[in-house]
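Only a single protein chain was left out; the remaining protein chains are all shown in position.
Should a chain be cited, it is by its letter among A, B and C, assigned in written order, with residues numbered from 1 in that chain.
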């Protein structure tokens, strides 16, 4: 159920090092500030992931002697069981502990993890919790990338950068038809998964069509150009309120460039690329685009069935089978592209029904509310289970998702108005 | 598909008269005020339902010559297609048009409806729209009851009042088991239904248990007494925020009465009645109770299958079959009880699997998000379709629901924090 | 110090009747609504002034047996000593007590006042308090006029209406020079005055110029036309914030009329009248106009010295001497004009130094903060004394001020951003 002991130790070490790598090029000031209530300072991310490691160690080992940081309300995100957390929106008002102290703390926890990981029995409770804490750190790496884009955009100097693959010549927007019927969804064993991906269970699907690619910037720009943001008829009522209150005119980070649009992100300030998946759109925008286009968003189960092979046999862990992601199949954090790749760049990652780029590039909004699966059992208090309701499920991962922490059953969730994440969508009918 | 012409005319006339009956005992001041942003003045309800009638007439008959009120932004609730509505939270700041003018307007529209209803072809577009406007008026009668309870509670003098039926002696909280499998849900024809109840379609259910009765005040008081409102562990994160911001300590309208609780509603200020269904609780409270009790809320489809007979054969319109509700089967508006009846009061209304009081008494929260059924087609712009998402489905109707406008496929929806409606719940497992 | 016993009884009776007259033409709905947080429903004014009468009776006579309304938190404006007042901004959400009940209450208190007034010793404590309560009712008559203008404007049907006097032909904007030195200000005896007008004391004034007339709509329209509301340089920082937050483009109730301006008030919707004093401007607007015009507002003592005759001799109660106002000297509530009169309409009301229309028409903003005079002693707890600071003094009275309750020492006060009152200003240098 869990990785072998040695494998876990190695994976944790890699994850810890990756976090340090992401902040290695920052100025001291960058470590400290919070540029919006929904972002966090990099030093906070570094401290918090270590704090969670200590929290799970203490759950697993009553004799563990915690560091002084273990009691910090500042590093507590929202665990009421661990005391009264510092308010999320005020993480940028904290100068002490300093970034230097928190980086030191990150190192200290890494050192302490060494012997603990060596002793953790594979499949035991300690191993399960430590593995969870590692995946938790992966989640925060991704959030840190979002936050650094918000703070620095093209001023962020990535630790390294790769060239995107050349898209396949046959890539142009099209749909495939998927047969309905009973489909098994959810994680059924093999590799790590969160409690919310379980238990595997059957759902009944009608026949449906789904797009081969996520919606691109070029497609989305047509919607914008057609007055998409000024006509209430495309929008849910809550979405229309969000448009007006936020004065939205286009996806986040898009900027007018004469009569055209530019985007300003870690890849620079540049004209939008027509066949790059659109990202940093809210659920409301995804939904409005679909209504304008005469389409709809897929449910999370339609998405999953299209990704994992649908009705027959044991569904696979990934669109391409059970093998782990690599740079030829998916644009994930380790690919170091720092932006989505153009559609058609990963023919090797196609699913059985022919959908491409389902993993990596952009998280894909689905129409499903984040809710427990039938028979859900909480694996960790307050981690996922107190967030059910009021959020929408996203599937697939983004160019900021660590490869070690993604699979086709992964359920991400955000509020429908949020859009600083690397979220896009794919249409269904 | 629609009622016969004469039937419709009669139903409309009855509905129009009922609205007038509900306000017949009010003081002039009561007609005008708005006691919370989520309520509306009675004069507004009276005007708005007539305004909607005019709106649908104009859609059906281009030659109709509207009254001057037809252009009123004040009477427009939220139809952006009909201009810019007056802000909902400021309906109590409007002195003109006066209550007298709006009651006169209600009468004028009733008079104008006479010939129009006579000419409307059964099954035609005009008939369909007029029927919708009638059901819309039924909805506002119910809202008006909520609003009058908020404004006046026991100072509201009902136009008439009936005694509640004596509960059956065998009534005590218990569960029944329902077999899962494929079940048909949604409205499949026969009688009126809103667009959001269609199309009928199949869903896959696992086996489940469901309570015979809604949760009672006595049961809920145990939760309250056990510190239910002071322990975050029972609550969703958003729910816990609502508890603290709203300083909730018990259901709305409950008041401390020494060491016990009283409730103040249209039936008076009185100690809570142990075997009366609890009401005026939010989704968050229903959900927290369930978690405390080791239960969960049913999905809307579990609820519907338990109400309509489940897997086999054509599902019925009501728990007791296809016959319309009457006072021996359900506590609805026409029963004139003005409060829920004690559990066990309607053995004649039981469903095939043995659930009682599924229709009437209290709307029942389900865990399902309000979302379109597969293949949904909008029947009227901005009426239901712009509200998908962010709300939860409630089923069954309350003691303020008009009998003419309820059925087991009816999907009501409210935000999870709202609780001035007559909403309760029933547990599942 | 106080009027003779019979005179007081008569004055109270007149005041009570005037309040009833002002609401005599209203619709029932008008009595109930509150159209802004800073206004109050007419029924509230009627009830509150009676509640204050009962409060002062109880202070003066411990044996008085109060009505049930005397304990109403709703009718308590802000007297913490009398319990916990109903929130001011929610007076429009109250349907009970009804308008009918509050008018009945007003009548009941009037009846009860009869014997009490007959017994009150002239100059005694009871007489002093009753007289205060009468002047308090006068203040609320004026507030009621502001509130009715806000609610109804030209839809208000006044109980009677008079034609304005013809302005004198010599009237055109000009200034007079006033010699400085020691001046006696404040109320020194003779007739009623509030505690805040006392004690009379000396101040030192430099020489100054002051305008003969209040600033007119024509003058103010030049400021507006010259971009006055779009150039921050004319404004105090707080004022500029108010302009942008309130989206102010002109005085309250001014409406664009093509390239010109109209005003909508109780006198109808009509083009602004060039030589009518401008009103419904905030302190910030008055101050900005002055800066634009190279002028400044007078201090309250400069205003008072210009009005009462300045340095020599005993200062008079009014600009024209000690005689009471009448319709040939001042446009006050009893004149029934319902709007300011054109400048030059009251040559008979001129002060010794030549200033006209200092009493009536519009309250005049001064640059003085509302603060106690040296040696101030509170005459009534929480009535005036808890409002010192953060407000500016206005002098002179408006067309809605009852003649019985104005004099040249009267100090009105409002927050600098408020502008629904009938406030204008006069320039100094």
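Just so it is clear, a residue touches a chain if its C-beta (ideal position, glycine included) is under 8 Å from a C-beta of that chain, and two chains touch if they have at least 3 such contacts.
In this text the structure is predicted, and so the values were computed from the model without any measurement.
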**Message:** Given that one chain is not shown, what are the shown chains it touches?
**Reply:** A, C
**Prompt:** Any idea which of A:69, A:151, A:252 or A:343 touches the chain not displayed?
**Reply:** A:151
**Message:** So one chain is hidden, and I want to know which residue out of C:58, C:201 or C:336 touches that hidden chain in the complete assembly.
**Reply:** C:201
**Message:** In the whole complex, not just what's shown, which of C:146, C:213 or C:235 touches the removed chain?
**Reply:** C:235
**Request:** For the chain that's not shown, point to the residue among A:9, A:99 or A:306 touching it.
**Result:** A:99
**Request:** List the residues of chain C that touch the chain left out of this view.
**Result:** 78, 80-81, 182, 201-204, 206, 232-233, 235-238, 240, 283, 287, 367, 369, 371, 374-375, 381-382, 386-390, 392, 416
**Message:** Please output the residues of chain A touching the missing chain, sorted low to high.
**Reply:** 27-36, 43, 92-96, 98-100, 151-152, 155
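Everything below uses one rule, namely that only the chains that are shown with their structure count from here on.
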**Message:** Quick check on chain B against chain C: do more than half of the interface residue numbers occur in both copies, making it same, or fewer, making it different?
**Reply:** same
**Message:** Quick check: superposing chain A onto chain C on C-alpha atoms, how many degrees is the rotation, to the nearest 5?
**Reply:** 180
**Asked** Roughly how many whole angstrom separate the Cα centroids of chain A and chain B?
**Response** 39
**Request:** Could you tell me the distance, in whole angstrom, between the mean C-alpha positions of chain A and chain C?
**Result:** 62
**Complete:** Here the gap between chain B and chain C, centre to centre from mean Cα coordinates and rounded to Å, is 50
**Sequence positions of chain A contacting 2 or more other chains** = none
